[in-house]
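Shown here: the complex without one of its protein chains, the others still in place.
Going by the order they are written in, the chains are A and B; count residues from 1 in each one.
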Amino acid sequence: MKYEAVIGLEVHAQLKTKTKIFCGCPNEFGALPNTNVCPVCLGLPGALPVLNRYAVELAVRAALALNCKVHNESRFARKNYFYPDLPKGYQITQYDKPLATDGYIEIETDSGLKKIRIMRIHLEEDAGKDLHDISPDHSYIDFNRSGVPLIEIVSMPDISSPEEASKYLKNLRNILMYIGVCDGNMEEGSLRCDANVSVRRAGSNEFGVKTEVKNLNSFKFLEKALACEIERHIRLLESNQKIEQQTMLYDSKEQVTRPMRSKEESHDYRYFEEPDLLPLILTDAEIRAYAEGICELPQQKKKRYVEELRLKAYDAEILVQDKEIADFFEECVALLNEPERIASFIINDYLRELNSRKISISQSPVTSHRLTALIKRTIEGRITLNMAREIFTLLFEDSRDIDEIIKERGYEVVNDTEELVKSIREIISLHPAELAKYKKGNMNILGFFMGELMKKMKGRIDPRSAKDLVKRELDNA
Amino acid sequence: MDISKLGIFEIKNLLLKRKICCVELTKLYLERAHKLNPILNAFITIADESAILDARRSDENIQKNIDSIRPLEGVPIAIKDIFVTQNLRTTCGSKILANFIPPYDATVVKRLKDSGAVIFGKLNMDEFAMGSSNENSYFGPVKNPFSPDRTPGGSSGGSAAAVAAGLTPASIGTDTGGSIRQPAAFCGIIGMKPSYGRVSRYGMIAFASSLDQAGPMCRSVRDCAILLESIAGNDPKDSTTMTTPVPHYSEWLAGDPSDIRLGVLKEGYYEGINPEVLKAYLRVVELFAKHNVPIVEIELPHIKYAVAVYYIIATSEASSNLARYDGVRYGHRSEDYRNLKDMYKKTRMEGFGDEVKRRILLGTFALSSGYYDAFFRKASQVRRLIANDFYRAFSKVTTILMPVTPDVAFRLGERVSDPLSMYLSDIFTIPVNLAGLPSISMPAGLNRDNLPIGVQFIGKPFDEHSLLNVAAFYERESSCMEILSRVSL
Partner (left out) sequence: MYKIRVDDGLIKHICNLSMLELNDREFPEFREQLQKILDYMSMLDEVDTENVPPMFGGIECPPLMRMDIPFESLSRSQVLQNAPAEKEGLFEIPKVIE
């Protein structure tokens, strides 16, 4: 019995605004508890919400970047339920008239590009934070996060595997970061993901019973949890057991999904239109204006790298993964028009150094100027590529002029023909047997002499020009 | 000095002419409040200390020079305990907020303070503005100054009683389904509910968000205009306030009847109301007719559904607005609970009175799954029909005249066990809130038991200035405010 998985993802992304969605409190992570709070986001009696214009702008940009239709009129609604981190006893969100609908993201699969449709995007407010681990008898609440602007992005159940889910989330995150809407920091909770999972017989059009898996806040956990849950569904179906429609949490230690304990009856949220806010009206002109704020997206950039800069698709893909890296690459190319060499250096060496030092490119001391200067020296033949790669690692600690470092470390390639010829003649005189082999017509012995020269010069030769010299000397010897 | 008959306009005169200083005047009001509160129970909080400080500041301003004198400089005023006042206890008439000290001021409060007013007390009210008799207050009922065994009306009962009895020259109340106009009618004073969106609701503890509105309660139409001027206008903290400019309402008191076209309902509509109320209302119609004001019959075909519509919409919004009272961040928290859910339930059970619980449950029901369409949505549709009826009527008339209540002030304890009959007494005030219109309630004489009767003038949205003109005309021609000379406390 072959089964296929049917997955839909609900992603909540915090918007990169300076202030919260309905009040002027700062939107910042990590502040001292309860210091970014006002009557509105604390839910004091008499407080009223006022919408942040920039939150709307960012939400519209996100919707456009995700190919959605942005609606000229959308409305806010109250979602009513009791929970300690929800100060008003209701969340202001959007219900039957969301900001945008009918979009999509493309992901790369083995069988080509696959479109994952997006059902809707809407604005809502975040809740406060419960801290459960401070004491066994009490929970503690910090309302700094209450009122932070969110967009909720709901996909259609077009995703068919944990890997596809991961790709979808990666692409979505990348796009949101690219257009400056969200900082994508999953550890800090700026991007959160829940999944709806069901399973059905391969080829069937019916939907199986769906369960929800919550708080999948890393790519690794996302894939593992989904694989786990899909397996659980299949196991239940194969043994003719019923799948309960419930909410599951992923236990990363035991690597299983477990039902959430507190799910008693399903909530009746009693949605009704928010009377304290008026309908959100966006003219076509305003929507267009927000669209202009969007920069080139990853897929477009990759296409340009491949077609115009002649990079390999694989290399281009790596570069566009992170907007900062892509920007850095483009900066280097502007300074030194050698896209392939630069790409290669970044991919093979720079990324490795960043990873091992656990810093981002914006925190790195090796600027585009220094990198391109280094690469230029290899083009000029003053140092070999291998030497450049060695020097590169030094640049993270050593801020001196590149030429100084080259000289001091003795990396400079010996270009002095006289010196080279002298060394070559010395080597030839030490190896008469090999010379004889060469004279007899053994061309491969050239390699031996090159090796000896390399040893003698401690690698400080430019192989191509040195080879010509060695050959000439051998011919004349 | 006898302060018991003073209004804002007279006080301004006294202060500017230095007949009395602000501190002295405030002290007189504070003394009077302390003396008479045991009888009327109009005050929940009397703010002796902060009032004297504010009064002192006003005295300094008056000493300095004419330029620094603000429109309400040194005028003592007590307001309904529904407006949050920074560092001054605000209870909303409820146990659940009995010790709540707000860290911020309502916009209405801020504007009064910025105009120089001296806020010296918070007035009693029905809990969370839910009630028509001020018998639903955790702090006990308020007595009607015209007759102590009668209710003053509600929910702004404390405000109405205090103004009528001269414990405060004027007050600011709130009106969701009649809560300014009905107590004003029961207590023989003037009460105005402005258009929805005219006055900020920021800091006004919410009952029904799409209906609540703050307004002046006074002894003269001029005082009404002065107060409305200082509190009206767009507030960036309240998305539902309009940017329509605020006219100089004090300039609209000529009382010129020439452009008035008065709309009235068929008399048959008032079948069953107290005959004395009907008689008083008809006398008012006659007064306007005598001055050649055209009296035009209008129809409001859906008005009979107004109470049902109101009690669905208002309670639904209230059930959501009152969810924040959960004992987590402020207010009463039960001392005896086993877990979080228990804490919520016990806190709310202990903290809320019966009427509040009743309305929360009714509202929760009307929004709940399976009932939302038949109740909340349907009511909202009928609401539009009621509003449209009014807009249609206003194409033929400038002002509509109606009674305020079907009866005069009832006895304390008379209606508490029958909530539906209590709701039905709001039948003339509720439609106005549903349509968001401005309305002003004016005294129209006494019944044979010397209990006040009121009538209301209803205007088009944001037409408060025309309404004040009509009211000024009526006040002058009827001498209706003489009724307050009957109160001697």
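Assume a contact is a pair of C-beta atoms (placed from the backbone, for glycine too) under 8 Å apart; a residue touches a chain by one contact, two chains touch by 3 or more.
All values reported here derive from a predicted model rather than from experimental measurement.
Peer 1: Touching the hidden chain in the complete assembly: which of A:270, A:301 or A:323 does that?
Peer 2: A:270
Peer 1: From the list B:207, B:375 or B:473, pick the residue that touches the absent chain.
Peer 2: B:375
Peer 1: Would you mind spotting which of B:246, B:285 or B:308 touches the chain that isn't drawn?
Peer 2: B:308
Peer 1: Kindly state which of the options B:139, B:252 or B:330 is in contact with the chain not pictured.
Peer 2: Looking across B:139, B:252 or B:330, the contact with the absent chain belongs to B:330.
Peer 1: Any idea which of B:383, B:415 or B:460 touches the chain not displayed?
Peer 2: B:383
Peer 1: Of the residues listed, B:106, B:142, B:172 or B:343, which one is in contact with the missing chain?
Peer 2: B:343
Peer 1: Just checking the interface: what residues of chain B touch the absent partner chain?
Peer 2: Residues in contact with the chain left out: 99-101, 103-104, 196-197, 209-211, 234, 236, 239-240, 242-243, 302, 304-305, 307-309, 311-312, 319, 323, 326-333, 337, 339-346, 348-349, 352, 354, 357-358, 360-362, 364-365, 368, 371, 374-375, 377-385, 387, 419-420, 423, 436.
Peer 1: So which bits of chain A touch the chain we can't see?
Peer 2: Touch with the absent chain occurs at residues 17-19, 23-26, 32-39, 42, 50-56, 82, 84, 130-132, 134-143, 249, 260-262, 268, 270, 272-273, 275, 277-281.
Basically, only the chains that are shown with their structure count from here on.
Peer 1: Any idea how many Å lie between the Cα centroids of chain A and chain B?
Peer 2: 57
Peer 1: Across the complex, what residues on chain B touch chain A?
Peer 2: Residues of chain B touching chain A: 83-84, 90, 92, 97, 100, 102-104, 106, 201-206, 209-210, 236-240, 316-317, 319-320, 322-324, 326, 328-330, 340, 344, 364, 367-369, 372, 376.
Peer 1: For chain A, which residues count as touching chain B in their complex?
Peer 2: My answer: residues 39, 42-51, 78, 80, 82, 84, 87-90, 139, 141, 143, 268, 270-272, 275-278.
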